[in-house]
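Reviewing the structure listed below.
Of the protein chains in this complex, all but one are displayed in their positions.
For clarity, chains are labelled A and B in written order, and residue numbers in each chain start from 1.
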Amino acid sequence: MTVTSPVGTDFPWLFVVGGLPLLGAVVVAALPRGRDVLAKRTALVVALLTLMATIAMGAAFDPGRGGGQQMTFQFGRSYAWITNFGIRFAVGVDGIALVLIALATILVPVVILASWHAAEEGRRSTKTFFALVLVLETMMIGVFAATDVFLFYVFFEAMLIPMYFLIGSYGGPRRSYAAVKFLLYSLLGGLLMLASVIGLYVVSGQQLPGGGTFDFATLATLHISPGVEKWLFLGFFIAFAIKAPLFPFHTWLPDAGAEAPTGGAVLLVGVLDKVGTFGFIRYCIPLFPNASRYFAPVVLTLAVIGIFYGAFLAMGQRDLKRFVSYTSVAHFGFIGMGVFALTSQGQAGSVLYMVNHGLSTGALFFVVGFLIDRRRTRLAAEYGGVGSVAPMMAGVFLVVALATLSLPGLSTFVSEFLVLVGTFTRYRALAIVATVGIILAALYILLVYQRTMTGPVTAGNERLRDLNAREAWVVAPLVALMFVLGVYPKPVLDVITPAVNATLAQVKAHDPQPTSGVPAAAAPASVPTVAPAAVTAGTVTAGTVDGSSK
Amino acid sequence: MKPALAYAAADGTFAATWLLLAFPAVGAAILLLGGRRANRWGPVLACLAAGAAFVLGLVLFAAMLGRAGDDRAISQHLFSWIPVNGFQVDAGLLLDPLSMCFVLLVTGVGTLIHIYALGYMAHDPNRRRFFGYLNLFVVAMLLLVLGNNFLALYVGWEGVGLASYLLIGFWSARPSAATAAKKAFIVNRVGDVGLSIAIMLMFATLGTTSYAGVLGGIGALGANSGTVTAIALLLLLGACGKSAQFPLQSWLLDAMEGPTPVSALIHAATMVTAGVYLIARSAPIFNLTSDGRLLVTIVGAVTLAIGAIIGCAYDDIKKVLASSTMSQIGYMFLAVGLGPAAYAIGILHLLTHGFFKATMFLGAGSVMHGMNDTVDMRRYGGLRTVMPITFWTFAMGYLAIIGFPGWAGFFSKDKIIEAAFDKGGTSGWVLGTVALIGAGVTAFYMTRLMIMTFFGERRWDPDAHPHESPAVMTGPMIVLALGSVISGFALTFGGGLQQFLEPVVGRSAEEGIHTISPTVLTLITLLVVAGGAAAAYRQYGTQAVPRTAPQAVSPVTVAARRNLYGDAVNESLLMRPGQYLTRALVFVDGRGVDGVVNGLAAGIGGSSGRLRHAQTGFVRSYALSMFGGAALVLAVLLLGRLG
Partner (left out) sequence: MTPAYYLFLSAILFTIGVLGFLLRRNAIVVFMCVELMLNSVNLSLVTFARMNGTLDGQIMAFFVMVVAAAEVVVGLAIIVSIFRTRRSASVDDANLLKY
C-alpha cells in the first residue's frame, strides 16, 4: 500500500528533542527548595536547547521524501514495548508533525519566560510549575511523533496530567472546577478513542496473519467493513472533536482557558488543542477514508456553525480570557473545515492555520495576561484607554488583534485564505458562509480593542505600566514570526504540502480541477459553474469527493 | 492554460519597480518601530520616503512613455508567495498605464499631503506615529494598484483598510473616533468578503488568480455566463465597500473623525477610489457581463444622488466634502459601468477629482486650523479676507468640482454625463438625467459651502482668531489648486489619457454617435449648474445665515441630515438583531450546551447522593442485602436450570 514503515537510518533526533525536556524536568524537580531563580533559568535553557535541537531536526528533514504519494515518516525509531499485544514504542515525523513539534518547542520557551512570576501564588512550588511545563513539552512532542496508535493514545492521555496540575494548582479562582471539567471531558473522549484503538487492534488481528498490531503504517492498509469503520471513526472523531474543540464539544475550553495560568492557557489552546485537529488529519482520515468521506458534510457543518457560534459568543463575553477562548472556537471551526474539505489547499491551509493560530492566539493570551497581571481583573470593562498610558502594549495588542482577524500580510491570512479557497473548490455554499465569518472576526476583536485600548482612560488605569523588557521579549518572537510567515510562508508550506498530498492520496481524494481550465471542448457549460447563490448545500454534498484514482 | 495576456518582463529601469513599495515601507517601519528617538526627524523622513517613491514613479513613467503603446505592461516577479499544488500565488508587481496613473496620483498627492501634515500636525505629540501610518497607507495603496494578481490586490486592499482604520482612529482617546474607525473597518470587511469570494470563484473556475490568467482566460467562460456575472457582482460588492458606494456608504461620513490630511489623502483622493480601479482593472470581466455593468451604473447613479442630497443638508464642512466625495465617486462608478466607452473617462474624473477634492479638503483643514478645529460652517463666514490663500485655492477646487468651463471638472464630469446619455435606451436617459441633476445639486451644495465659509458676515466663536496657515500648508494647497485648474485640460489634450490607457481598458467610443449633441449637452449642463449655484446664492448669499441650524425644515432636509436614515437602517437591521443574537447565544451556551454537561454532572452527583443513603451503617441490613442477593442469584440459576 501507500504507507511505508518508519526507517531507522537517520540520527535519532526525536529522542533528543523529546528527551531533553523530560531530562530537564527531572533536573528542575530535583533542585533544592528555594532555588527558584535557578529552576526558572534551568527550565528556560532546557527549553531553548530543545528549540535548537528542533531547528536542527527541521534542517535535516527532507520534505520531498515519499514524493507526496506515500505517507513517509522520518527520523523513525521503533522498539518492542508490550510484545503480547504487538505494541511498539515507535516514533517518526512527517511534515505535518514536524511543524507542530516546531510550534510546541517555540511556544514552550516563550511560555517559560512569560510565566516568570506566574507560579508565585500557586498552591505548589515554583520549580514544580516549570518541571510540569517541561514534562508537558515531552508529552506534546511524543503525541505528534508517535507512529504507534497505542503509544499515541498513551501520550494523548498522559498529556492531561501535567495540564491538570497546571490548571488546578496555579489557576484562577475557579481552578478546580475548570481543571476537573477539562480532565473529565478529555477522559471521556480518550475512552471512546481507546475503544476504537482496541477495535482497530481486533480488526487487524482478524486480517493480518501475524496477529494484531497497533502500527499506524500497517493499520492504514486495513480494509475495514463500512459499518465497523464508521463506528471506529466516530470513536476517534469525538475524542479529537472534544480536544480541538469543535462545536458543540467546546464548553470546557472557556473555563479551562480562563482559569488556567496564562502560560498554561497558551500551551492548552496553542498546542494541546492542536492534537485534536492533528488527529483529524493524521488518524481519522488515513485510517478511515470511507467514513471520513461519509461524515465530511456533518463535520463541515459543525465547523461552520462553530465559526459563527464562537464569533458571536466571543462578542458576548465580558471576561477577556473567556473571550480569547471563544475566538479559538471560531478558529478551530476554520481548521476543521479545511481538514475535512479533503483538498490539498484546505488541508495545507489547516496545518498552517494550526501553527499560526498557536502564534497569534498565544500572543493574544500573553497580552491579555499582561493586562490582567497589572490590574488583577479579567473584566474587559475595567480597562479603557490603555493605549494612552501604555502605547507599546496597545501596539502589540493591535498587531495580535489584526492577526486574529486574519489581516493580509500577517501569517494567519495565508492559512485562512487557503482553507477558504480549498473548501470553496469543493463545497461552495459552505465556503461562502464561512467567509462571511471574517466580518464577525473583525467585529469581535476590534470591539474588544476599542473597549480596552481606546477612549478616555478609565479610573484605575492611569498608572498602568507599559510592557517591560521581559514581556517585550515574550511577544517579540511571536509577532516577528507572524510577519515573516505572512510574507514568506513558502518554506513551511513546502514542508506541509507533500505530507498533505500523501494523506489525500491515502483517501484517494483529488483536488477539483478548475471548471473551465481544461480545453473548452472537454468542459461543456454544464459543469457546475453557476452563480454561487444557486449552489445549495444539498447539491454540493452530492458531488463531494472524486473517489476514483487516476 | 495559456494566458491571452502577456506582460513584458521587468528589466532595465523597471527592475526598480519594487522600490516604489520599499521606500515608504522602510519609512513606515522606521517610524513605527523607532521609538521616541525618531520623534524629531521621523515626519521629515516620511515625507522623503513618499517623495522618493514619487520621483521613482516619474522616472518609471518617463521610461514607460519610451516604450511602444502595447508594450507598456511590465510584470515583475518577486517571489513565490503561496504555493500549494494547483494554487500558486506569486508576489509580483504589474506596472501598466492604469497602475501608472495611480502610482503618480498616490505618490504625488501623497507627498504633498505629507508635507501639508508637517504643518497641520506640528503640535500633535504622536505625530511620529501619524506619519508612520501615512507611509503605511502609501505602501498598501501602491501594493493595491501594483499587484499582478488579485490576491496581491487583496493584500493592499485590506492594507489600506487598516491604514484607514488606524488614521480615522488616530485620536483614539475620543470614543467617537474609535467607533468611526471600527465602523469603517467593518463595513469595508463586508465588501472584502465579496472580493475574497470573487477571488475564490476565479480560482475554482480558472485555476489561477493572476491578472494574466484571469483577465486573459475569462473569455473562455462566455459572455453573460452565470459565473462571469457572479464574479463581477462580487467584485462590485468589494468596490462598494472600499469606495463608500450604496449600500455600503455609511462609513465615509463618520470617517471624517480622522485628521484632515487623512480625509484629503485617503477618504477623498486615493483610497476611496480603489473601487473604481478594481472595476477598471477587471474591465475584461465586466465587458462580458451586461447585467454586471448595468448594476455598476445603477450603484453609481444611486450613490451620486444620495451623496448630493446629503451634501446639501450638513453644516459640518468635512461632512459636506465627504458626501461630495461619495457623490463624485458615484460619477466614476457610473462611468466605468458604461463599459469600454467610458473607462478612461472614469479614470480621468478620478484623477481630476483627486486634485480638486484634495485641494478643498486641505483648504477645509486650513480653515479648521485657523478656527480652533471648529467644523460647523455656521460658525464661519467672511473668511475670504483673513485667509486669502486658502480662499483662492479653495475657489479653484470649487470651480473645478462644479465644472466651470476650463477647470478640471468641466473636462471629466461633463464627459461622464455625455457618456451616460450616449449609452442609449431608457437606462441611458435615466442615468444621464440623474447625472445631470446631480451636477446641479453639486453646484448648489458647493456654492452653499463657499458662501457660508468665505462670504457673508463673521459668525465666529468669541475665542476664534482665524489666521492664514503657514507656508508648509499653503504650499501643497497651491500646487494642488494648480492641478485643479489645469489637470483636466492637460490630461485630455490631444486625447492624452485615453490613448495612454487604451492598451488596458480598451478603445473609447467613436466620436460622432451621440444621443444629444455634445455642444447642446454642455450648454444644458452649464445651465443646470448655474441654476444650482444661483439657488444657493439666493438662499445663503442674500439672507443672513443663522448660527444654529433651523429646525423647521422640510422632511427631505431632516432625512438628509440623518444621512437618509442609512445609519438607522443599519442599526435596526444589523446591529440590534446582532446584539440580541449574541445575548441569546451566550444564554444558550451557558444554560443550553454547557447546561447539558453540567446537568449531567449534577444528575450523577444527585443520584449518587440519594443512593448512598442505602449505606445505613447497620451490619444487619448489609447482611440482609447479601442474603437477598445470594438468594436471587440462586433463584436465577435454578430457574435457568429448570427452564
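By our rule, a contact is a pair of C-beta atoms (placed from the backbone, for glycine too) under 8 Å apart; a residue touches a chain by one contact, two chains touch by 3 or more.
Quick caveat: nothing in here was measured; it's all calculated off a predicted structure.
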| item | value |
| --- | --- |
| Neighbouring displayed chains - absent chain, whole complex | B |
| Omitted-chain contact residue, chosen from B:223, B:471, B:523 or B:623 | B:623 |
| Absent-chain interface as seen on chain B, which is shown | 612-613, 615-620, 623-624, 627 |
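In the analysis below, only the chains that are shown with their structure count from here on.
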| item | value |
| --- | --- |
| Chain A and chain B, separation of their C-alpha mean positions in angstrom | 36 |
| Footprint of chain B on chain A - complex, ascending | 181, 184-185, 248, 250-252, 309, 312-313, 315-317, 344-345, 348-349, 385, 387-388, 395, 402, 407-409, 413-414, 417-418, 420-422, 424-425, 428, 431-432, 435-436, 438-439, 442-443, 446-447, 450, 453-457, 487-490, 493-494, 497, 501, 511-517, 520, 525, 529-534 |
| Complex contact set, residues of chain B against chain A | 1, 32, 79-87, 91, 151, 154-155, 157-159, 162, 165, 169, 172-175, 177-179, 182, 185-186, 189-190, 192-193, 196-197, 199-201, 203-208, 217, 220-222, 225-227, 229-230, 578, 581-583, 585-586, 589, 593-594, 597, 601 |
